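For reference, the structure discussed in these notes is given below.
For this view, one protein chain was removed and the others were kept in their places.
On to chain A.
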Amino acid sequence: MVERRALVAAAVAVLLLLPGCAGSRVANERKLARSGAVATGGDVAQLNLAAESDASIGGLVNYNPFAPKQLTKTWLYEPLMIQNSLDCTVTPWLATGYRWQGAKRLTFDIRPGVTWSDGSPFTAADVAFTFNLAKKYPAMDTAGVWNDIFGAKALSVTATGEQVVFEFSGDAASKFTSIIGQLIVSEKQYGSVGDPTQYVDEKPVATGPFSVDRYNGRRLELVRRPDYWQADKIKVQRLVLEGNYDANQAALKLRTGGLDFYTGELPNPQKTFVDPDPATNHFWYPANGITVLAPNLTAKPFDDVRFREALAHGLDKESASLKATYGIMDVASQSGLTLPAKQALLPPGYPAASTVVPFDAGKANQLLDAAGYAKGPDGFRRNPDGSPIAITMSVQAGFIDYEATADEVVANLRDLGLDIKANKAAPDSVDGQKKSGDFQLMINYMAAGCDYANGMGATLSTGTIPTKTEIKGNIGRYSSPPVDEAVAQLTGTTDPDRTKELVGVLVTTMMTQYPVLPLFYAPARGIYRTDKAVGWPSAKDPYANPQDNPRLWITHLSAPK
């Protein structure tokens, strides 16, 4: 179905481009007539966002935050704290502060004076209740508190006064990001519903900035709560969540003001969105993670670090970014860190600029020659033992940016005298190859994030090599005891200096062992209009990850002067 939609989108795009979009005029006027309200005094009357639930069948109402899908996951229930995944700063939310004692005991101070939308007070007991509910029903434990997926499992979560204390059976510093993100529900509402994952929550009682006004099966309207605990920061009076758009529909809606903010994929946003009206239309794509080239390190010739180093020099990352992201995303640092946001974590001896491996085909050829990969009579390089090299790169069919990237990689490697071809396959079947390890080369996503053990570490540690039934981060099967040790210690440290030291081990590995080859950064997308509201996170004011921190940016928005 996804492929079908892509096909449809492509065909519509062709049709739309023909007479220069004269057709959007009518739709434009219709939209203008519909909005109408003008904001005054700093207040924003209404913002239009895309629907959060991608369900195509309307009329099934559920706001349960533990269901896989709900009409909104953002604006009703709230977490303890909000972490900006770009620079890892933490903003207090339902909790005002936290303390680690060692890496086994975590204490949160719960914010006083917060009320649920039914008027009853929010307390530390609600927080403890929510986490203990996840103990009883593992299906809602998406934070992994009670299992050992991210560090040691919890022994107890208890509320005492205005504090909630987590006791873990071992080191669990790496659970922090997930724990603070858990959405908190009220004991009053969820205490008597049985299995919370099967509960249909039609009348949510939440702490968030908005409450449900109406829903007609496809259009959800939320209104500002005057009794919200930081209501003075919320200037947006009404949110309208409607529509699951493909790229072309979204571009049209954004241009005509039918959407004020969007995080979906939009090919070439500069041309399709900003250029028609640069004063109002903007986008900001900070680095959220890294698109990397992942070789299978168990197979020749990729098991040879000298071969991988040569590839790092032979990849034209600039050109790959141009083809896959229209040049919006910067070429990625070989360090595995998203720069410049995480520059401070680079170990001494690695200045930020020097961690980007520049494209130099001459050097790549030299390195390959020196390592013994001589060309055979057919013009293709051979392994040092004389056996031929034939590389097949696996590509997810339909992932347009991956396909474009693969084209560039194949061209680059051919220029180095390597016999390589791309094999496009359904994403499911590429997933199967990740599990079985039966592939040579593919494109992968390397997480950045603030939990380095499970973010960066997932690409490098032995514990995250995929199994027959589970996809994990280390698809290349890299294995090194010092890295495993560093990842294990990251789980046990809450000290920033020690964290930097341990991340340094991972960075050094990336810089010297080339387990994966970073190409360009993968974006956190924020596409926005400034005619109704200003204050969006941007390159000048990067206070939030636009895609992942809507609760943060909603508190910064106000009407333009």
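Just a few scattered comments:
Here is the rule we use: contacts are C-beta pairs under 8 Å (C-beta built on N, C-alpha and C of every residue); 3 or more make two chains touch, one makes a residue touch a chain; residues count from 1.
Everything that follows uses one rule, which is that contacts and distances are computed from a predicted model.
UniProt lists the omitted chain of the complex under the protein name "Peptide/nickel transport system permease protein" (options: "TonB-dependent receptor", "Peptide/nickel transport system permease protein", "RNA polymerase sigma factor" or "Dihydroorotase"). From the set A:G42, A:G102, A:P121 or A:P138, the residue in touch with the chain omitted from the display is A:P138, counting the whole complex.
Within the full complex, the residue among A:Q101, A:Q198 or A:Q230 touching the omitted chain is A:Q198. Note that of A:T291, A:S321 or A:N549, the residue touching the chain absent from this view is A:T291.
Touching residues on chain A toward the chain that is not drawn are 1-2, 4-5, 8, 11-12, 15-16, 22-27, 30, 55-60, 62, 64, 67-69, 138-144, 147, 149-150, 178, 197-200, 216-219, 244, 249, 288-289, 291, 399, 428-429, 431-432, 445-447, 449, 455, 458, 469-473, 522-523.
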